[in-house]
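Take a look at this one; I'll ask things after.
What follows is an incomplete set of chains from the complex, kept in their original frame.
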Amino acid sequence: MTGTTGTAATSAPTGPARTAGRLGRIGVVTFPGSLDDRDARRAIRIAGGEPVALWHRDKDLHQVDAVVLPGGFSYGDYLRCGAIARFSPVMQTIVEQAKQGMPVLGICNGFQVLCESHLLPGALTRNDHLRFICRDQRLRVENNRTAWTTDYTEGQEITVPLKNGEGGYVADERTLDALEAEGRVVFRYTAGPGTPEEQANPNGSRRDIAGITNEAGNVVGLMPHPEHAVESLTGPTTDGLGFFTSALARLVA
Amino acid sequence: MARVVVDVMLKPEILDPQGQAVQRALPRLGFEGIADVRQGKRFELEVEGPVDAAALRRIHELAETFLANTVIEDFTVRVEEPAVSEEAPA
Amino acid sequence: MTSQSLDTVEHAERTPGTELPWAELGLKEDEYARIREILGRRPTGAELAMYSVMWSEHCSYKSSKVHLRQFGEKAPTEGPGAEAMLVGIGEQAGVVDVGQGYAVTFKVESHNHPSYVEPYQGAATGIGGIVRDIIAMGARPVAVMDPLRFGAADHPDTRRVLPGVVAGIGGYGNCLGLPNIGGEVVFDACYQGNPLVNALCVGVMKHEDIHLAKAAGTGNKVVLYGARTGGDGIGGASILASETFDAAADGDSGTGRPSKRPAVQVGDPFQEKLLIECTLEAFHAGLVVGIQDLGAAGLSCATSELASNGSGGMRVELDDVPLRDSSLSPEEILMSESQERMCAVVEPGNVERFLEICEKWEVTATVVGEVTDGDRLEIFWHGEKIVDVDPRTVAHEGPVYERPYARPDWQDALQADDPGRLPRPADGKELRAAALALLSSPNQAGKSWITDQYDRYVLGETVLAQPEDSGMIRIDEESGLGVAVATDGNGRYAKLDPYEGARLALAEAYRNVAATGARPLAVTDCLNFGSPEDPAAMWQFAESCRGLADGCRELGTPVTGGNVSLYNQTGEAAIHPTPVVGVLGVIDDVTRRTPMAFADEGHLIYLLGETAEELGGSAWSQVAHDHLGGRPPRVDLERERLLGEILIAASRDGMADAAHDLSDGGLIQALAESCLKGGKGARIVVPDGTDPFVFLFSESQGRALVAIPRSEEVRFTDMCAARGMPAERIGVVDGEELDIQGQFTLPLTELREAHERTLPELFG
């Protein structure tokens, strides 16, 4: 573990994290079309935190310490993924709090919502092959200093499920250059052992970007699904657990 | 090079979940006074050579067999006039 | 429609001579006469609309009913399957007890014709329809599966149909958040104009949550909720699926007949997701007396079935139905097949809370009627009565046909055309080529180009999904209780012998479930056949029903429900008879499941069961010779049951690390799949005195491969010996290639390339 940011514990416990005698509370937003909200709550529980269900129509975040925007199709997403969710009451508060440093993780649809809300730059477009794709995806951790990645090492490769139809990350060149320069590319698609390099990128994302962070490192969005890789029984690995233990460790510190 | 635009819209009697989703969201965004929204596809084709009746006929055929699904969609084909995109007052 | 032209009940009484378009609506002359007799007058336009859709083949099962009865009559009366049955045939879907207070409901249904007309939407709304059946039982849907059949893989129209169907199933299922855990993809020219799109859904509930569709309690309100009613799919599924489908008759064929092409329905999966949440919340709040989904025949079906199953009558105000298109006539409103609608019966005191829940999920909900103490279904429009019927005559007392059937005269010749005469690979080199040709043929190739378009992870309970032998879902996180489901059907076998074909489908699905370690419990089926008006197709249907009913009794797995799809025929050419069977099994602890992958070097590979030369209908005969003839493999359900017990015990006692059943493609297919899944090779020895070709390519039933750690070998072989199950050690998991010793070797890279490249090349 090489967590180097000031706030992150250098030896984050992977067991239950406690602040002031309580478990770290992480909210999971449910939009009417959210699908992976249950899984995100389960992942938080398995990581030792207390999941708190948040409802899209409710501005109140119920004193959570961090928020996960889960996968799914928030409001059907026929227009563009996340386009309507951005205007929901709960997002108004989340945007405010995120700007003040609250850790926010957007997974898949959550990532799309974060981009639509301008908490993260760029946008997600139709996969270049125009199909929905569900597969186990290899990722390289490029930045382990964000609120959600301190339990990984830089350069570590992890495998978690990926499943989306609009996961192609795009931004203009200037933005992409800035993201690279500032070390804000958090995850990149990579080929697993035995897989040809040209099959690494599942959707035509620019510069193989799978996930990014904001300048402060508290807001992270990615297309793949760490919450589906927390139990060896139901996931390809348990590599996704580190997201949640990272955030919980920070809450303890 | 001339631009031909093919607009493809769901037939009126067919449910348009996309348009409906937009419409349902409008009040939440504070928009009133829009009675109906339909969402369709717009194709811009850059055609080499003259856009004569023969070319248009071929594009019409393309629209009918490929760009539109005529079981559920209608389409229109038109040559775009020079100054098309008149933006609304900002 | 002005009130003068409104065809009220009163008007119908005054104008007995008015001609109605009963023939255009698909009714036969005697059926129309019966409607007049039942009513004692001519029907109104609205009544005619209701009877015509409800008495269509699709809704009334008029040709199939007499044969389907066997599933009840021959149902096993003892054993775990019989004991587990909570709700049987006749409801939206059957329900079985899986222990720990849980019940599971599952059902497979067809959406064949609509998917040919409009592949994406047809398939999407097929998923939508079966999911509503499951929610209507009070269950939370937890998984879907999709048995599919298409025309020849390289036919241009397959390029249109397949990508659309797959995208539609994915588009709808993924958006609903239901993992897709399995299915089938079969190509055969016989499905060219009649692709089969079957969809299965599994739901879970607690025993106390089981709900049935009935409208009891005078004064209770009928609430219609979900999407607004539009002019789409008026009489679509029901009428289209009830007559020979003639692609050439699309549009105006000049015959004066109305076009059989329906206005296609477009699905709105987001609306359906809201329906799921809102329905389950209303159930749990105890607000629902009865419930019914709106599928084929829309409101006609929902109101007449609800009323018919209840004790009283029903009064419906059609003006209160929320419309998307205000110009719809009352007949059209009654026949519309607009998707994503449900109908609930709610006590008056609970209506407000019910509507609040709908509001929470932003679902449109309206009271459209109430339960009355009479026994009539009365429907009003602009204050006038336009329907006044006994709902039972609409929903349950439709016509029943004893269609003539006869063994076709070509059947003997077909069975006599034994594949034994076909040239076979003579040496290792030819065997190798035959293996590669088989494994890369569209039917036997890897299906991941398709299945990667489906979300298999959502809900976080998927223990096994494609390409495993069956899908497996955990239903209790604490105890590890889970269910496994597999669907199978082999139209080639069924064409050779429809009785055995149905039993073979059952045997294979049963074996697939047992291979994963789950105990098979119950069956659902989708019977896809040609025209019931053709005595040959009707014979195939009758034989398959008899075979499936007999088989289910032998295996102790009752049929809990299913679906019939007839008229899968273009002109004279019918599809192969295609009974698709879904088997549901239970596993007490999903951590004990047996996957199919050879994952550990050094594990011993055992072949269970006996191999005979059985090549009739085989994949080899199709790929190598485009041949279909002879007899299908022999089925011995007692042996299947024994094999199942061995596989289940091996899983429970931790003896097997991998298991994979043998089916089409035989041993070579199973070996290749287990090697590729685990990324490990295998060294295989052809047993002495065995013909290597038969060993590798025969499709004898009742067989499976298992991989056993050396430490378990004795225990495992002792168990097999004690139970009389032939178990032969044929090799070991090892290396980077599939090595059939003395014959040929196939490096995994070459094998993978051959197996996985086919579908992307065809459709990518």
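All chains are identified by letter, namely A, B and C, in their written order; residue positions are counted from 1 within each chain.
Keep this in mind: a contact is a pair of C-beta atoms (placed from the backbone, for glycine too) under 8 Å apart; a residue touches a chain by one contact, two chains touch by 3 or more.
Only a predicted model underlies this, so the values are computations on that prediction, with no experimental measurement involved.
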item	value
Copies of each displayed chain within the entire complex, written as a formula	A x1, B x2, C x1
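The working rule: only the chains that are shown with their structure count from here on.
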item	value
Between the pairs A-C and B-C, the one where more C-beta pairs touch	A-C
Where chain B and chain C are represented by their mean Cα positions, the distance between them in whole Å	38
Chain B: positions in contact with at least two other chains	17, 21
For chain A, residues that touch 2 or more chains besides their own	75-76, 78
Partner chain B, residues of chain C touching it in the complex	117-118, 121, 227, 230-232, 261, 263-268, 270-271, 324-325, 338-339, 362
Residue ranges of chain A touching chain B (in the complex, touch as defined)	75-76, 78-79, 84, 87-88
List of chain B residues in touch with chain C within their complex	10-11, 13-17, 20-21, 24, 69, 71-72
